[in-house]
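After the structure tokens below, expect a handful of questions from me.
Omission of a single protein chain aside, the complex is shown with its protein chains in their original locations.
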Amino acid sequence: MNGWIGTFLRIDLTTGKISTQPLDADLARDYIGARGLGTKFLFDEVDPTVDALSPANKLIFAPGPFTGTYAPSGGRYNVVTKGPLTGAIAAANSGGTWGPALKYAGFDAVIFEGKAPKPVYVWIKDQQVEIRDASHLWGKTVPETSDGIRAETDEDAHVACIGPAGENQVLFACIMNDLHRAAGRSGVGAVMGSKNLKAVAVIGTGAVTCANKDRFEQVVMKVRAIIQQHPIGGTGLRLYGTDVLTNVLNEIGAHPTKNFHDGYYPTADKIGGESLTAKVLQRPKGCFACIISCGRVSKVTNPKFKGQGEGPEYETAWGFGSSCLIDDLDAVTKANYICNEYGMDTITMGSTVACAMELYDIGAITKEDTGGIALEWGNAEAMVEMTRLTAIGVGFGKKLALGSYRLGELYGHPEFSMTVKKQEIPAYDPRAIQGIGLNYATVNCGAAHVRGYTIQPEVLGVPAKVDKDTIEGKPELVIKYQNLTAALDAAGACLFTTFGIGAEELAELLSAVTGVEYSTDDFMKCGDRIWNLERLWNLRAGLSAKDDMLPERLLKLPIKTGPSKGSVNRLPEMLPIYYERRGWDASGVPTDARLRELGLA
Amino acid sequence: MVVSYFGMLRDIAGRKEEDWEQPAATVGELLHRVVAEYGPQFGRWVLDNGDLLNLAIVLVNGRDVRGLQRLATPLKPTDNVTLFPPVAGG
Partner (left out) sequence: MAKMLMIHADKCTGCRNCELACSMSHEGAFRLQATSVHVYTWEREGFSVPMMCQQCNDAPCIKVCTPNALTRDAVTGLVNLDHAKCIGCKMCVQACPFGNAVWDEVANKIHKCDTCGGDPQCAKFCPSHALEWVDDTVATRDRKRAFASKFKDAFSE
């Protein structure tokens, strides 16, 4: 096979059995890889009603056919499992260099089953796979774990691991690879911790081959030129990172502020990309095969929040910043470093702190609950301390570790949790941007922006500007983005290549590298298929149309100030049209006809 | 008329915002004056052959001119104009 390796690993952590299996060519063709392949394995092998933190859940790591080649910014992998935060399918996407290493070692995926009797890590050196004792690593941070494993395996080993947060099953614990890259959302790190799996270390000396080298090189050069000449993919992201969006969203009044009380934060500029570049940025960083380099190598010298690492991204700056009424960049960056070192999702962490601040504000929680900390709006030290306590599982941190939904419920105010399917909504106010609201409501993994990033047309104007306040055409737009992204994720490509290219170029790249011909329609159909498979699994897990919702606040409480003042999200008008356009019935269930069309019936 | 600059436009203009004392009647008139002031290295991020650069984000009181009348969008002396070069994120 080309692009794909043709083999995947299966590791039963309960028994210690390690086996390899061939990758079926038809499966590869229909699901492409990464998110698609992981979803197919999960669908076929895991009962959707299992407890996400039980040994019956499986944890699947899968790169795509692009991963390990020079497909521009095509070095990604996915982690697919049942998410403990949401009770739904979880597919977390990460960059760095770990995904390519797994391909070079000779595998398209590794499926972890069961639970190890004691903490272990897995060491993959080409075809040599070992389960090793990790008791001396348990309790260590992500950097300490990486150092420790490299010292006893290979100094160039690529390490994907959990920190103490995953071990303590913080419901939004993540998996970190290459120190600073995260397979972030839905608690995939907690699943890893529940299996007593501390890390997966890989080194590979094998090759990823290409079916049609000349054609691939030609398409790669064409795609590189398009992206590099694109002002966003080629310049904007390298100069300012994703955090440049803080001011963009704020100036149109769509920057959620104070736990979505408002859509405009007067001092947001202090935590925006321009300030980041001026104050804490050292240099840009790129993932494997990346030509965009949106990564931020940063350092905080302020002794109060001293640290070094990568980030913050837009979502992070928002979550620890505007959402909590904090405009201290050093504090926000420090909270980001803590999340990276201990392995936690920054969106959920920030939004959970904001929810806690709202509970504190009305007296639903007091200093007695917080261990004496005044968890007031705008208190930067308190925000950082709460993040730290959650990371180490101490005091009020243990409650925050549940995420905002369960926290809100615990203290009698679930309406303060800005979540969909119990996952925190990211940094684009759906009252000011109609399409992204529909996306949040319908993404199978819970509220997420990257799964259907309609911000591109609705705010940025890529490829063309669409009115953010209209609901007309939004269901079709959201569906198109959701399908495209599913196929793109499955290929191992980075979402940011869409600042420049679309399904046509991605299909060309995929055809050239694999030797399997994908038309643009074929490519989009794979995405559609993956989307519907995720949906079917969720329905069997017990989710239904009632989970395709938005919090009351976003449907009923208009934005207070700023250019989008007075708006609410009109989800109830868009959702029925969305179901219809998806070929689902009025309850959001895929019809048999639709499933047959996609080869799923 | 307050004009605010973001992204690399800030570095090129050398400031975050300024009070444009001579009000312009339209967005186009204003942009041409701003570009005349700061030169082609500024201009390339907002204009494209005299027309609005498609990926630039120009706001009048927080509303995107691409949904209004683009460069022909009228301006009042009390309006706030915000200029972003093409930017992105996630």
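Here the chain labels run A and B in written order, and each chain numbers its own residues starting at 1.
The working rule: a residue touches a chain if its C-beta (ideal position, glycine included) is under 8 Å from a C-beta of that chain, and two chains touch if they have at least 3 such contacts.
As the structure is a computational prediction, the values presented were derived from the model and not from experiment.
Engineer: Considering the full assembly, with which of the depicted chains is the omitted chain in contact?
Structural biologist: A
Engineer: In the whole complex, not just what's shown, which of A:45, A:152 or A:217 touches the removed chain?
Structural biologist: A:217
Engineer: Which listed residue (A:172, A:288, A:305 or A:481) would be found touching the missing chain in the intact complex?
Structural biologist: Considering all chains, including the one not shown, the answer is A:288.
Engineer: Touching the hidden chain in the complete assembly: which of A:10, A:115 or A:180 does that?
Structural biologist: A:180
Engineer: Which one, A:69, A:250 or A:316, makes contact with the chain that was left out?
Structural biologist: A:69
Engineer: In terms of residues, what is the contact footprint of the unshown chain on chain A?
Structural biologist: Interface with the chain not displayed, on the chain A side: 68-70, 97, 104, 143, 146, 178-180, 205-210, 213, 217, 224, 228, 238, 282-293, 295, 297, 308-310.
Note that in this section only the chains that are shown with their structure count from here on.
Engineer: For chain A, which residues are in contact with chain B within the complex?
Structural biologist: 230-233, 235-237, 239-245, 247-248, 251-253, 269, 272-274, 313-315, 449-450, 453, 459-462, 464-465, 467-468, 495-496, 499, 562-564
Engineer: Applying the document's contact rule, which stretches of chain B touch chain A when the two form their complex?
Structural biologist: 4, 6-8, 10, 16, 45, 53-55, 57, 59, 61-64, 66-67, 82, 84-90
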